[in-house]
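There's a structure below that I have some questions on.
The complex appears here without one of its protein chains, the remainder shown in place.
And then chain A:
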Amino acid sequence: MVVTEAETRAVAERAAARRPFWTIRRRDYLVGYLFITPQLAGSVVFVLLPLVLVGWYSMQEWNVLAGTFEFTGAENYAKLAADANLRSVLAATGIFSAGLVALNLTLALLLAILLNQRLRGTTLFRTLFFSPVLVSLVAWTIVWKFLLQAEGGINGVLGAAGIDGPNWLRGEATAMLSVIVVQVIKNVGLNMVLFLAALQGVPAQLYEAAKMDGAGAWTRFRRITVPLISPTILLTSIITVVGSLQVFAQIAVLTQGGPGTSTTVLIYYLYQQAFQFHHFGYGATISVLLFLIVAALTLLQWRLRRKWVFNEA
């Protein structure tokens, strides 16, 4: 008996029609997607969509008061490139981030090492250094604003020691230093706890073995501690760098970007342009720049980890 090609095709089609749509694989997909839907929906609505919209707004001239919304293409980007303030804003951002990251990480590591010792009262000190993390950011900053006034608490203490303190928030260099230090003291506890956890994960026998080989304290720190806690150093540095580019409330409360433009960092400049001067389109353009900077720095750190993070090579 000869089976024609047409018959074969008909049989195959019938078989295909009988095959259920909900195959095991498809059901698995569905269940998986259902599980991630709530999170995904949140991310799409509150992260992805605004991200795309910011890109769209950055190509508009949006006059809020008049209610006009005009597509201007790359005009805002050209304006950004020619913005006379951009250089000083980027410089302030760089100084602020570099100062903050260096001071925060060094201090956090130092405190973690000190508090990792078996000494009386370490729990108390750990709590003490961590507690600013839990304080409301604005309340914290307002209190510091009073302390940093010309006749505030800091200069009162300095005066008692016979030192004539500067007008902290009015001098260009001291204003930047003040903002950095206020932010470091606020958040150093968080990095300290992360470092502390990492330090406690370093096996004690490594130190003992190194000691028997005659390694001094510095060598043990450099050759054992640093490599073994390097994943935490990577984590804290990424968090701190990204966080430093998002510091807004402190600047808004302490200096409002002044004196001059000495503490006008990129995110504060963005706020001024969009919400104070009503240039919403241009503000969106600046936020695209901020996004690119954060993304580039994070990517760079992630790439460099192979070079210096233990176990990542």
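Details
FYI, contacts are C-beta pairs under 8 Å (C-beta built on N, C-alpha and C of every residue); 3 or more make two chains touch, one makes a residue touch a chain; residues count from 1.
FYI, contacts and distances are computed from a predicted model.
For the omitted chain of this complex, the UniProt record lists the protein as "Multiple sugar transport system substrate-binding protein", which is one of "Phthalate dioxygenase reductase", "Multiple sugar transport system substrate-binding protein", "Phosphopantetheine attachment site" or "FtsW/RodA/SpoVE family cell cycle protein". Of the candidate positions A:Phe35, A:Phe69 or A:Phe125, contact with the hidden chain is made by A:Phe69. Seen across the whole complex, the unshown chain contacts chain A at 29, 33, 44, 48-49, 52-53, 56, 60, 62-69, 148-152, 167-170, 256-261, 272, 275-278, 280.
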